[in-house]
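The following block contains the structure, expressed as structure tokens.
And now, chain A:
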Amino acid sequence: MNTALLLAQTGGEVTTGEAVAFWILGPLALAGGLGMLFSRNAVHSALWLVLTMLGLGVMYMVQQAPFLGFVQIIVYTGAIMMLFLFVLMMVGRDASDSVVEVLRGQRFAAAVFGLGFGVLMVTALARALTDVPARGLVEANTTNGGNVGNIGRAVFTDYVFPFELTSALLITAALGAMVLAFVDRRHTERKTQREMVEMRLRGEHDRPSPLPGPGVFATANSVATPALLPDGSVAPESVSELIEATSRKTLESDVAEVAGTVPGPDAHALTGKEGDR
Partner candidate 1 sequence: MSGAFLLPALLFLPLVGGVVVALLRNNDKLAKLAALGFSLGELVLAVFAWIAFDANGARLQLTSSVEWIPQFGVNFALGVDGIALVMIALIAFLVPIVIGASWEEKLPEGRTLGGFLSLILVMETFMVGVFAATDVFLFYVFFEAMLIPAYFLIGRFGGPRRTYAAMKFFLYSLLGGLIMLASVIGVYVTSADVLGKGTFEWAKLAEISKDLSPTAQFWLFLGFFVAFAIKAPLVPLHTWLPDSAAEAPVGVGVLLVGVLDKVGTFGFLRYGLSLFPEASKQLAPLVLVLAVIGILYGAFLAFGQSDMKRFVAFTSIAHFGFIALGIFAFSSQSISGSVLYMVNHGISTGMLFLVVGMVMARGGSRQFADYGGMAKLTPVLGGLFLVAGLSSLALPGTNSFVSEFLVLVGSFPNEPVFTILASVGMVLAALYVLRAYQQIMQGPVRGTALVGLAGGPGSATDPESDTFKSKIADLSRRELIVLAPLVALIIGLGVYPKPVLDVITPSVTATMTEAGVTDPVVAQEGDK
Partner candidate 2 sequence: MLLAQVEQVQVPDLDFPAIAPILIVLGAACVSVLFEAFLPRSARWAAQFGLSVLTLVGAGAALLAYLGDAPATGVTTLAGALAVDKPALFLWATLLILGLGSVFLMADRRVEPGGAFAADAAIRPGTIQDRAQATTVMQTEVFPLALFSLGGMMVFTASNDLLTMFIALEVLSLPLYLMCGLARRRRLISQEAAVKYFLLGAFASAFFLYGLALLYGYAGSIKLSAIAAAAGGSDRSDTLLFAGIGLLVVGLLFKAAVGPFHTWSPDVYQGAPTPVTAFMGACTKVAAFGGILRVFSVAFEATSWEWRGVLWGVAIVSMLIGAILGLTQTDIKRMVAYSSVAHAGFLLIGSIALTDEGRAATLFYLLTYGFTTLSVFAVISLVRDANGEATQISSWAGLAKRSPVVAGIFTVLLLALAGIPFTSGFVGKFVVFSAALADGMAPLVVIALLASAVAAFFYLRIIVLMYMREPEEDGPTVSLPGVPTTITIALGVAVTILLGVFPSAVLDWSVVGAFVS
């Protein structure tokens, strides 16, 4: 059908269709990347990234690598980015990154490394374009049932053992998730409401009724205000023990924070100074 086309590609020539597809997808992918970097909202960022990945996936397909293209779309955009979005939603989409520089000279180092990486990429690309002869995908795409067939063959012949072994990895991961996240609550005994009422009336608790709430007066709506008993005396149980027991000193920082007299977060906020809560 398109043997001629394939042969042409082996020689490294670019067909018109391919060029058109590239010039449409390339800017889109690039725009996705830039959009991801510059959008302020994390969810938007993720969606921009999806655009980039979709563009890349289609480009793979155009480049005679349909399997890779679909994997790119299914795995990256379909699974991984969706997980990303889930996590973002769970954390709260308003949560913004801390822009505080924790490590001294972090920005500078990042700039240097970024630049270095860029140089590496450019040189590698330049070399690939000049020195390396294109091998083409004809052989892989035509023999033994084509690209997908070859991958399937490799997975079930040469790499059958590593492939099977990954199952051990998955089982371990599932087991680990269970161990670390699942709390077995069946064994903590829950009493029914009836049982609890009976216990209360039988005198197994200090008092049958709940503790009285704090008093709220016209002059105060603080929980620290005690309730008054019918005879006008103070009901001590009405104020939380915590309020009585907490000395003013420990609350000073909170007071200051509410009053807005403390400085905002600085670069050392994360290093954990003594008494810094």
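Everything below uses one rule, namely that contacts are C-beta pairs under 8 Å (C-beta built on N, C-alpha and C of every residue); 3 or more make two chains touch, one makes a residue touch a chain; residues count from 1.
These made the cut because all candidates are chains of the complex that A comes from, given by their letters.
Fair warning: this is a prediction, and the values are worked out from it, not measured in the lab.
**Student:** For chain A, choose the touching candidate in this complex from 1 or 2.
**Tutor:** 2
**Student:** In the complex, go through chain A and note every residue touching candidate 2.
**Tutor:** Where chain A meets candidate 2, its residues are 1, 142-146, 149, 152-153, 156-162, 165-166, 168-169, 171-173, 175-176, 178-184, 187-188.
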